[in-house]
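Quick one: the structure is below, and I'll ask about it shortly.
Removed: one protein chain of the complex. Kept in place: all other protein chains.
A and B are the chain letters, set down in written order, and residue numbers restart from 1 in every chain.
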Amino acid sequence: MDILKIFGFGEGGWGLALLAGAGMTLLVSACGLLIGAVIGALVAWSRLSGNRLAGAAGEAYAALFRGLPELLVVYFVYFGSSTLLTTGAKLVGYDGFIGVPSFVAGALAVGVISGSYQAEVFRAAYLAIVKGELEAAVSVGMDRWLMFQRIIAPQVLRFALPGLGNLWQVALKDSSLISVTGLAELMRVSQVGAASTHQPFAFYVGGLVLYLAMTLVTTRLFDIAEARATRGMRRIAG
Amino acid sequence: MDWDFAATTFWRLMAALPLTLEVWFLSVVLGGLIAAGVVWMRVSGSRPLEILARAYVAIFRGTPLLIQLFLVYYGLASLPAVRHSILWPVLRDPLYCGVLALGLCTAGYQAEIFRGALLAVPHGAGEAAKACGMSGLLMFRRIVFPIALRHALPAYSTEMISMVKATALVSLITLWDVLSVALKIRNDTLVTYLPLILAGAIYFTINYILGAAFLSLERRLSPHLRARPS
């Protein structure tokens, strides 16, 4: 079959399906990164809180999910989430099975992994804040929430941006493992396209190119964001 | 809980551990060699070589290993030129294909780690070495390499652990590593979680040991940072 026809947008062409798959990859990775940010912030906070129990729990979480193969985590979350929910529902008297849509399970899996790394990024970013600024904030009478809003959050975000950019790339690639759950993201579309047309080489090269385009474009966006976020810093330095 | 089943499963998984470690070790070594070449190209000062090195890193870091693995194992073999070349006996073997794919991928990451470490070597250290009359090789061996190594270790340790995890993808190319044996046991016995949990425990233990080993190496290599009075 003609390559142009396979990747075309007409009748029987897989162009649209592949682009939709790429869109799904972006969406599930972005949701994963967001879930990871929430988890990462919580874990970072637990380790900075000074509470030993919370700190140990946070550390254990990070160590566990950095030490397990990503594919294994995907399997655990995909099957485990349904089993947990079903068991939980049984306890409250709801009898029956509860499915977790593969999109939710996939985003959760990417988020759980990403969170274990984001925790470290956030923690390092917090520690990079000059101590004097926090003391100054206290001395001008800011309460904790205002201090968080005005002093901590903006700087943590700024310092964390390069690390988050890397983790976004990782999330994008980890999302390819969700293909085992049947979610029609780019890897899955490439696989079924390869299987249904018996043209594996074309589809995997096509998938490779799309992934590369996604990482290159989004990395550029992170670079721009980083440049914007550090504008003020440079002005002070220069 | 069925302890007999758990024990049998555990030992079947342990029997697959040597393969997992073999793929890991060979691909890490291969990746290190390729990475050295890529870094050399990157800092060579030649524009075409530098672009080539940048492209290499972008491609192998910017795409999922799953696709790379597939292209190396199934894609290369579908080219008649490859099948009829002298490399076929090597590329025919799923083990070497797995090592090649994982090695190519980790090389992209290792190259960036090495480059970052080289950049971290203070300029003055090199100048001082030259002033003492050290040759290029001697300077690299005595000054640049030890300093760069120390800088590279934390990131390198993370990459080594990532590679242990990456070996779990080789089940795609018919290799019986720990995870693929776990998935097979799961499919044959239809026990949903236990094989996965045991496999997870094995990977976690390896990575824990690896992380601890690198940490102690880091401490040994940087005595000047130790016990700094606070």
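Everything that follows uses one rule, which is that a residue touches a chain if its C-beta (ideal position, glycine included) is under 8 Å from a C-beta of that chain, and two chains touch if they have at least 3 such contacts.
The working rule: contacts and distances are computed from a predicted model.
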Missing subunit (named according to UniProt) among the choices "Glutathione S-transferase", "YeeE/YedE family protein", "Diaminopimelate decarboxylase" or "Amino acid ABC transporter substrate-binding protein (PAAT family)": "Amino acid ABC transporter substrate-binding protein (PAAT family)"
Omitted-chain contact residue, chosen from A:Ala89, A:Ile152 or A:Ala229: A:Ala89
Of B:Leu19, B:Cys105 or B:Leu172, the one touching the omitted chain in the full complex: B:Leu172
Among A:Ala195, A:Ala213 or A:Ala227, the residue in touch with the chain that has been omitted: A:Ala195
Chain A residues touching the omitted chain (full complex): 1, 12-14, 16-17, 20, 75, 78-79, 82-83, 85-86, 88-89, 91-102, 179-182, 184, 188-189, 191-196, 198-200
Residues belonging to chain B that touch the chain removed from view: 74, 77-78, 83, 92, 94, 171-172, 174, 183-184, 186-190, 192
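Operating definition for what follows: only the chains that are shown with their structure count from here on.
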CA centroid of chain A to CA centroid of chain B, Å: 22
Sites on chain A touched by chain B in the complex: 63-64, 66-72, 75-76, 79-80, 83, 169, 173, 176-177, 179, 187, 190, 200-201, 204-205, 207-208, 211-212, 215-216, 219
List of chain B residues in touch with chain A within their complex: 58-59, 61-68, 70-71, 74-75, 78, 161, 164-169, 179, 192-193, 196, 199-200, 203-204, 207-208, 211
